[in-house]
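My questions all concern the structure below.
A single protein chain has been omitted; all remaining protein chains appear in their positions.
Presenting chain A:
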Amino acid sequence: MAEAGGITTESVAGDRARAARTMLDQVVLPGEELLLPEQEDAEGPGGAGERPLRLNAGTRSRGRVVCGPGLRRSGDRLLVTKCGRLRHKEPGGGSSGGGVYWVDSQQKRYVPVKGDHVIGIVTAKSGDIFKVDVGGSEPASLSYLAFEGATKRNRPNVQVGDLIYGQFVVANKDMEPEMVCIDSCGRASGMGVIGQDGLLFKVTLGLIRKLLAPDCEILQEVGKLYPLEIVFGMNGRIWVKAKTIQQTLILANILEACEHMTADQRKQIFSRLAES
C-alpha cells in the first residue's frame, strides 16, 4: 500500500505521503507530500509488475501534471509550500493529461508572476524606462516603447503618479520584474494608462480571484446598481470609477467589505442601496 511504503521510507521525518486525490478541497499544511494518482496504482496491490486494466484510457497515458501556486515538485511527488485548500482541475482539452493541482491560499503580499495583469503606480522616469510600483519587493521597469503605437519620436504621455495597467514579461526571484502594456501581437488590448479620476484601493489577493471567477454574483449585482468602471489588478489593487464621488466611495466600500460578508448580508445591503 502506498501508505505503508510511505511510513517505512519516511518514518524518520515523520511524514506520510498521502494521495492527492483524497486531499482535494481539504486543508493542507506546508511540508506535506502528496502522491499523484499514477504512483498510487503502481504501488498498490498487484504491483508485481502487472498493471490493472483501466477502462478510461485517459489515466493510462501518463500526461503532464501541472503543479500550480503553493506546490513544488520533489522527486515524483508534490510538496506543499503554502497552507490552504488543495484544488484540482481536470484538463479541458482531454489530450493534455494530468490536470492542474494548486493550493488556494490567502495572502496580502503580492509576488510578481509572469503573465499577470497588474495595476502599477509610476514612481520615477529615468531615461528610457519608467519605474512602476506594483506592490512587490522591487519596482518593476516599464520601457517607453512598450505601449501601443510608441516609437522613439512618438513617446507615450505618462507622468509620475499615473496608474498603469500592464502585464509582466519577466518576473522571477533573480531579476528585476519587467512589465509591458502591449500584448504579443503588438496591440494594447486594454492595457496602458488608466484614465483620470477614480479611486485606487488595496484588498487581499484571494478576494481578487474570487471576484474574477466566472460565476461571481457580487459583480453581477454591483453592475446593476449604476454605471461604473472597475479595473482589477492581480497584485491586490482595484481601481473604481463612477459618475459621482459618493457612488465611487460606496462601490469601494462594498468591494472591500464583501470579503467578510455572507450572501444574505450582501443581499440586504444591495437591496438597501437599490432603494435609496
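The working rule: contacts are C-beta pairs under 8 Å (C-beta built on N, C-alpha and C of every residue); 3 or more make two chains touch, one makes a residue touch a chain; residues count from 1.
Rule of thumb we're sticking to: contacts and distances are computed from a predicted model.
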Among "M-phase phosphoprotein 6", "ALG8 alpha-1,3-glucosyltransferase", "FAD-dependent oxidoreductase domain-containing protein 1" or "Electron transfer flavoprotein subunit beta", UniProt-listed name of the chain not shown: "M-phase phosphoprotein 6"
Contact partner of the left-out chain, one of A:Gly127, A:Gly161, A:Gly186 or A:Pro227: A:Pro227
Interface with the undisplayed chain - residues on chain A: 36, 62-69, 71-73, 76, 78, 87, 89, 98, 100, 102, 111, 113-117, 165, 189-190, 209, 212-214, 216, 219, 222-224, 226-234, 241-243
